[in-house]
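Got a structure here, written out as structure tokens. Questions coming.
Omission of a single protein chain aside, the complex is shown with its protein chains in their original locations.
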Amino acid sequence: MSFVWGLLYGTGAVILIAGGAVVGVWWERKVSARIQLRLGPQQLGPAGSLQMLADVPKLLFKEDVVPASADRLLFRYAPLAVFAPIAMSLAVIPFWAGWAPLDSAAGVLFFLAVPSISVLGILFSAWGSHNTLATLGGVRAAAQMVSYEVPRALAVLSVVVLGGSLQPSELMDAWRWWWIPVTLLGFGVYFIASIAEMNRGPFDLPEAESELVAGYFADYSGIRWAVFMMAEYGAMIASALFGAALFFGGFMWLPGVAGLAVHIGIAALIITAVMWVKWTFPRLRQDQLMTFCWTVLTPLALVQLVLAVVVALWL
Amino acid sequence: MILTVACAGAFALGVYAVLVRREIIGILAGAELMLGAAAVQLLVAGSGEFAAGASSFGLILLVVAAAEAVVGLALIVTAYRRAKRSRIEEFGEVSG
Partner (left out) sequence: MSAHDLAVASAAALVLAGAAGTALARSATRLVLSLGAFLLGVALCFLALGSPLLAAAQVFVYIGGVLVLVLFALMVVGRGDGESPRVESRHDPGAALVALGLFVVLAIVTPKRPSGIAPPEMVSPLAVADVLLGSGIVAFELAGVLLLAALLAVLVIVKSGGER
């Protein structure tokens, strides 16, 4: 029985991410066009919303090229190792009062730990390409993702300290509105570190097209490239939904379906902010990236943790 | 039962890797096998009323093993950058 549920859930997660990626790409085109004062998709359907209907078949039917010098096994299956952990991490996000698809006793840690498997997928795909630019991009991505995991985990930990549980449903039961001002700094750290985790601008050094062509997915085309893109949008959706629940209470504001709508609304606002950041700020340099993580973001996360501990003890 | 046998097998394979590998990273991977197998066996032995104690000891084992691996890898990379050596026979002397 649990296998059937797992299968159903996995299918649901993939459909959710695929649909989210399609809507996300359309929304990103519109947001970036608005920010940079240019035209987004206009021609197909209302506000260009059918443009993706043309783009998806193009990606699906494009030839799936494997470079002659590449390690075939790694090159073919590494994109799945990037995507699958991110789809898995959706399982522990609480959507409903007292319920999450996988309400594990260590759920919050699960959300932080499982996507880190995708670092390995990125490194393998980069190394499997046997291509200098791809390998450089992969090493950059791995260094960045391993580093930014630290402030991200510390920021989430401050909410866990206030709630006194690692179980998503218990944590949300304990959630109170006054946590928002207390953990606002933590949300800032979580937001920035999450952008770095999904390798998006201004932290997109691993795929910096002006120096590395496209980084670790330089050699990919067609459906495998689309899997990388789906992993990126999936990470964005998962981070936004999780952040909306932990830092802004998500569904706790209203009962039932209305609460779910509020949750998705907050997450959509966070996703829009992620896109806004990408199209506004220029890309960082590699040394700036690491210095920023270890001398600014991590100390800020520690300050937030101390603040949360003081508040939790004072109550 | 099945877990114990699997762990014994993994431990023995780790010992074998340490004995026959020439590349130092291979030896370190063998040590990782032994530590992982020992951690699982610790939890098998500690299930039941000592479960919480076994879990916390497993957590500390995890920390110690991770520290060991990180120091080991730093040594390997530094030795390679200094002398371009990464095989065990090439390290005749420890000093210098």
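Which chain is which? They are A and B, in the order written, and residues in each are numbered from 1.
Operating definition for what follows: a residue touches a chain if its C-beta (ideal position, glycine included) is under 8 Å from a C-beta of that chain, and two chains touch if they have at least 3 such contacts.
Computed from a prediction, not measured in an experiment: that's the story for all the values here.
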Residue among A:T135, A:S158 or A:S194 that touches the chain left out of view: A:T135
Contacts of chain A with the absent chain, listed as residue ranges: 1-3, 69, 71, 74, 104-106, 109-110, 112-114, 116-117, 119-120, 123-124, 127-128, 130, 135, 139, 142, 146, 149, 165-166
Residues of chain B (touch criterion as defined above) contacting the omitted chain: 1-17, 19-23, 25-26, 28-30, 32-33, 36-37, 39-41, 43-45, 47-48, 51-60, 62-64, 66-71, 73-82, 86-87
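The definition used in the following text is that only the chains that are shown with their structure count from here on.
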Whole-Å gap between the CA centroids of chain A and chain B: 32
